[in-house]
Each structure stands twice: as structure tokens, then as C-alpha cells.
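Yeah, one chain of the complex is gone here, protein chain that is, but the others are all in their spots.
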Amino acid sequence: MNTNPLVRGYEVVIGFETHAQLSTASKIFSGAATAFGAAPNTQACAVDLALPGTLPVLNRGAVERAIRFGLAVGATVAPVSIFARKHYFYPDLPKGYQISQYEIPVVQGGRVDFLLDGQARSVRLVRAHLEEDAGKSLHEDFHGLTGIDLNRAGTPLLEIVTEPELRSSAEAVEYAKTLHALVVWLGICDGNMQEGSFRCDANVSVRRPGAPLGTRREIKNLNSFRFLQQAIDYEVQWQIDRLEDGLAIEQATVLFDPASGQTRAMRSKEEAHDYRYFPDPDLPPLVIAPDWIARERAALPELPQAMAERLQRDDGLPAHDAAMMTQGRGFAAYYEAARDAARAAGAPPKAVANWMMGEVSKRLNAQALAIEDCPVPAATLAVLLARVHDGTISNNAARQVFDALWAGEGLEVDALIDAKGLRQMRDAGALEAIVDEVLAKNAKSVDEFRAGKDKAFNALVGQVMKATQGKANPAQAAELLRRRLSQGG
Amino acid sequence: MALSPEDVSRIAELARLDLSADEQRAMHAQLVGFFRIVEQMCAVETRGVEPLYTPLAAAHAAALRLRDDVVSEPDQREACQRSAPRVEDGLYLVPKVIE
Partner (left out) sequence: MSDAQARGIAAASTPAAPHELGVADASRLLAAGRLSSVELTQALLARIDAHTDLGAFLAVDAAQALAAARAADARRAAGQATPLTGVPVAHKDIFVTRALPSTAGSRMLEGYASPFDATVVARLGEGEEGGAPGAGMVALGKLNCDEFAMGSGNENSAFGPARNPWDRDRVPGGSSGGSAAAVAAGLVPAATATDTGGSIRQPAGFTGTTGIKPTYGVCSRHGMIAFASSLDQAGVIARSAEDCALVLGAMSGFDARDSTSAERPPQDFHAQMLAPRAGAPAGKPLAGLRIGLPREFFPAALAADVGDALRAALAELERLGATLVDVGLPRTELAIPVYYIIAPAEASSNLSRFDGVRYGHRSTRDGDLRDMVSRSRAEGFGAEVRRRIMIGTYVLSHGYYDAYFVQALKLRRLIADDFRACFARCDLLAGPVAPSVAWRLGEQADDPVKAYLADIFTLPASLAGLPGMSVPAGFGAHGMPVGLQLIGDYFAEATLLHAAHALQQATDFHRRRPA
């Protein structure tokens, strides 16, 4: 099967390299803090600065996180992996080499599954390896000089590399979002893209279907999903334009400029690199014993994929709803709490999912709130949904109550319903009276109905609802009208 | 593998050593002499031999020792920058970097 959309007759080939900053308290090879935003070089200790005589000592927390990731994507966690030195000169790389993993990474293989327009997709991973981050070069002018801040130097990174199996910017974005959700779900990365905790490099090339792989260009440091899509789309068009003009694509590292929406090759990376990798003699092989892997496996939370399947199976949610409910651990926890309470009160899980995807998400997004900050407790939402379900209030009324709950006018659903007089009319006798009154007043509509105009019937229902100020149960009102109209013909 | 003068300038670039033409000439002669000593080594058959990266591996099976994830290094900026060629507002200053 080939669901790969062609662009102007070209197939798009995308591979990903993602740098996930691991959520450790201290650096990967030193005891300096990793907290973001400290004053320049106040979190760069002697080891991070590569002062003469300093040596690296590996942080167990970084390895634990790498193991958890490996288990979560069904990869092999290498029993022995090797740290290597990658050499290049750059002022924000203190040692003149980056300690990384080259020939034998800690995580090997694995795959990430995700949905694209409701379609199940999956991309295989080549590897995920541990390495240290570099510092930052600050280009705002210091009388024509560049300032170097090494607070970030030595921050632990997990570089996650895919096979070149993604076939569109949309698929690339879905993969990236799923990976992002996974590392946050696992608690190994805070996922803060603005602060650079989750950075994507996309290797993009195009080719005629069936042709060998084209030359790729690497778009570096994409730190938002929107830019990611824009950058890839622009790059694809740029490459196709060149090929159509009979020009060749040269391998290059490019940067995306959000302002212009364009990609441009980096000048400083022009020279061909010769990284001179070799095993770091300061760091013996990293040995991970089976019992350590077993401990991490036992500590692993239920994964979003597995949970989504469970919600489809046990709660009868559609795949899309289940995926939405498992978009994050907080969201999933809220759903399960609301679902249990709703069940107890007699409302179905689907109603919970609908409300969370609709009313709840709408308001959270509008105020840029996380589900953890939702002003309406899960149990309260459950009560509200139960009232809709048992016909106490209409959906419209429920929305008004929810607004009140959100605004903090109260936490007692029933009290708010009464205060706002939203309880639906239950007294059949009173409703019958109103129905008769409406029929009498609207003889014209009655005739039209009898003449076969269904619209007229809806108009009559509307009249009844109006006469009851919306407190009638529409279904009940229609039922009564139909009975009356069929009588006395 | 005969070492050419071009190799010498390429390696000097890679190693970030600003060597004059004369220095490169002298360096070339010395490196050629050096690699003559090395040739005997390249000829030895070593198929299947495991490289020995650290003597620890010969003494006993070497495994990396791990550190607990605790912050142990307070701010030492002042002491660490005592020998810095040029700093301002805590930043190391260098000639402009172009990306």
C-alpha cells in the first residue's frame, strides 16, 4: 500500500533526529545544576568548563531515563555501550569535543506508532544515544564580540534517530507530537520546546517514486510543531524547484527563519567535518545489567498506546477519542476520574470524552491552562453529565451550568441548576396543558402539518419549548404533540 | 600511505594550529620520519584481536561507575573565571561567531 502523498510528482523522504533534554537535576557528567535561566556561567562548574585536570563521571539518572525510553519504544537496551569523543572546535563546546555515543549506543532499534487522520502509522527508530549538550553563543552585540554562556554545557540529551520513513510534513509532525507526548508521559523530559528541551532536526530529501534516495538537507533546531511543518513544506518546494530547474541539491545543514518562513544554509558549517570519533578513555564501557532493566520495566507507567486500547475496549470509546483522552498523563488521569464518577452517577464514558474534547478543552486552550489547572473537578463534571443523562437538564442548560462552575460561582451542580432555574419540566399534565394551548393558538401550523409539511411540526415543538422557557424536555414535548395531532383528526 | 605536504596543511587546519609555511615544511619532514617508524606496526597481523582501549580492561573487566543524580557543585563562576582572557557580565567574550 502506498498512502504517500506525492508533491508535484515527487515523493518526500524525511528522517528525524530529536534531542530530548533529560529531566535530571544535575548534568550528565558533573554535579552542576541543570535548571533553566540562571545567570550566565553560574551553573557551569569546573568539569563543564573543561578546566585542566577535570574528568567526567556519568549521572545514573540519565541512564535510567534512557533505559525507560528504550523499553517504551520496544527497543534493545544495550548490555554494554560505549561513550565516544566527537571532535570539533566551537566556542560553546568547552572540551573541543562532545562526549556522545557512536558505534554502540545505549538504545538500539524500537518504533513509534501514531495516528495520521485516524490511520495507524509507525516509524522505526535506528537508535537513541546519550550525549552532552553544548553551551550557548549569544550574538547580541558585545562591541562586535560574541558572548559565551556555558550553563547548558553538559546537560544530558537523548538523541533519538528514526529511519527515513516519514513521507509528508503532516506525518512528520504527527510523529514528533507523539514522541513529544511519550517522553513527557514517561517523565524523562519536561517537553518545554520554548526552552529547547525538545529540539528536532529533520533530514529532508525528495525523489521520483521508485528512484534512489535524493540528496538530503538537514533542517536544524526546529523548536515548535508549526515551524516544523512550515520548514519542511518550504524545503520540499525549494528542493523540487531546484530539481525542476535541472539543478542539483548539495548536502547541507540549514536553519529555518520563522520570520521569512524560509530555510537557509548555515555559513559556519560549510567545511566538511572530520569528527575523529574514538572511545573516550576517561569513561569505561557503560554496563547495564538485566536486573536494572527489569527494575525500570517494573517502574514504567502504563503507556499511552496501551491505555488508549484499554479505553476503546473497556469504555467503548472510538479510537480517536481514546487517543485524545491519552494525549497526556494529566488529561488521562482527569478522564479516568471523571469516567468513574460518571459511571457511579449513571452517565456513560463517551459523554465524558465528548465534554473533555469539547467544552473542557475549548476553555483550557482559550486560557492556555493545563488540565491540572482545570477549575472544575472531575467529580463535579461527572455529576453535571449525570444530570444531562437523567434528563434533569438539557445539554444547553448543562453548558450554562459548566460556565458557572468554571467561573467559580459555585461547586454544587444541583444548586446551580436550581439557582438558574434550568431544571426541565417533568409534570406531564402541565406540559399537556401547554401543548393544547399551543395547538389552539397555532391552527395554521396544525393545518400545514396535516397537509404533510413536517417543518410545521418543528415549529410547533419550538412554540412549546418557548412557552416553557426551554424547561420542557424536547423529546417529551414532540411525543405529546404527535399524540395529540394523531387524535381528533 | 605517504604523507603529503597537503596532508600536513589539512591536519593543521583540523587541529587549529596556525603554522607558517616553514613550520609546515619542517613538520612534514618530521612526520614522514615518524611514520617510517610506524610502518613495521601496520604490517603485523591482528585479525580477530580485541582492541585494548583502557588498561583497566586488561587488569579486570572494566565497567563504568555511576554518580547519583544530585547537585553537588555550587556557583563557582568567580573562581573559574580568574584566568579567563576576556569576560563581561559573566560571559566569555570571543570574536564574532557567524552561523
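For clarity, chains are labelled A and B in written order, and residue numbers in each chain start from 1.
The rule is short, and it goes like this: a residue touches a chain if its C-beta (ideal position, glycine included) is under 8 Å from a C-beta of that chain, and two chains touch if they have at least 3 such contacts.
From a predicted model like this one, the values you see are computed outputs, not experimental measurements.
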In the full complex, the chain left out is in contact with A, B
Sole residue of A:38, A:57 or A:266 that reaches the chain not shown, by the stated touch rule: A:57
Touching the absent chain in the whole complex: find that residue among A:15, A:61, A:191 or A:284. A:284
Counting contacts across the full complex, list the positions on chain B that touch the omitted chain. 1, 3, 7-8, 11-12, 14-19, 27, 30-31, 33-34, 37-38, 40-42, 44, 46, 49-56, 58-60, 62, 64-65, 67, 76, 79-86, 92, 94-97
Contact residues on chain A toward the hidden chain run 46, 49-58, 85, 87, 89, 91, 94-97, 146, 148, 150, 274, 276, 278, 281-284
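Note that only the chains that are shown with their structure count from here on.
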For a test of understanding, state which residues of chain B touch chain A in their complex under the given definition. 14, 16, 53-54, 56-57, 62-73, 75-77, 80-81, 86, 88-99
Spell out the residues on chain A that touch chain B in their complex, using ranges where they run on. 24-26, 30-33, 39-47, 49, 51, 57-63, 83, 89-91, 137-139, 142, 144-150, 255, 266-268, 274, 276, 279, 281, 283-287
